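Down below is the structure, laid out as structure tokens.
Take a look at chain A:
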Amino acid sequence: MADLTYENKVILEMREHFRDKIIETRVQRERRVVMRTSKDNIESVLLFLKEKMGFLHLSHIGCVDWMEENRFEIVYILWHPQEKINVLVKVDIDRLNPVAPNIDYIWPQANTYEREMREMFGIEFEGLVGPRELILEDWDDLPPMRRDFDTLHYVMENYSFRSGREDAQNVREVIANRTGEEIPEFAKKYSR
Partner candidate 1 sequence: MTFWQTLGAVLLTILIAFISGLFYMGIRRKVIARIQNRYGPPLHQNFLDVMKLWSKESNIHHGIMQHLAPLWMIAMGVSTLLFIPIVYNSTFWANFTFKGDLILLLYLMVFGSLGFALGAGQTGNPNSAIGVTRGLSQMVGFEIPWVMALIAVMIQYKTTSLTDLVAWQQQHHTWIAFQQPFAFLAALLVIPAMFRYSPYDIVIAPSELASGPPSEFGGKYMGLMMSSGSIFMFAKLALIVDIFLGGATSWLWMIIKTLSLYMIPVLWSAINPRYRTEQAIWSLWRWPLIFAVLGLIIASV
Partner candidate 2 sequence: MNYVLNDRESAKIVEFIKNFARKNSLWVLAYGTGCGAIEIPPTMTSRYDAERFSVRGAATPRQADVLLITGYLSVKTLKRVIRSYEQMQDPKYVIGFGSCTINGGMYWDSYNTIKQLDLYIPVDVYINGCMPRPEAVLAGFAKLQELIGRGQANGWRHYKENLEWYRQNQRKLIKNWKMPDYNW
């Protein structure tokens, strides 16, 4: 059984300090603590983690599109260099009005991640400085990483394929029919 003392200590301390501002905490597995907070408190939570708890390093900022629940979930992944522990801080923001606080004064490298999210998900960060284009150029469609952006439709509209792709669509099925093999239902989508 893994030793989870420090993980539990992190949760206890955060609970004690922030009380009900921390919505949900759990130890996902060894060396990984997950907690959720609200948009208004995210800056103070991150600052506290960095200054008081020693999570000095921001590894990554990710974004998840929960289209059905009408929210974006931003995940800040922090790293404690001494105790070797990750903390995942999750924040929900409204999908129709996606505005999040800018944290690049805490970690300068957050600027790049935020610019990428602004480009790929259309999330506006308050007071984020930087060119609007990072990876895409002259993009005038929906932000491409949103789930309601139909990639295949866009591809079919803008690019053309060489003939031969149609025959190659279901190679797997043709082979399976020939040999009498059965493809499971869940694998059918991916066996092209």
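A word on the picks: all candidates are chains of the complex that A comes from, given by their letters.
The criterion applied here is as follows: a contact is a pair of C-beta atoms (placed from the backbone, for glycine too) under 8 Å apart; a residue touches a chain by one contact, two chains touch by 3 or more; residues count from 1.
The model shown is predicted, which means the values in this text are computed figures rather than measured ones.
Among the chains 1 or 2 offered as candidates, the one in contact with chain A in this complex is candidate 2.
Those residues of chain A that touch candidate 2 in the shared complex are 135-138, 140, 144, 149, 151-152, 154-155, 158-162, 164-165.
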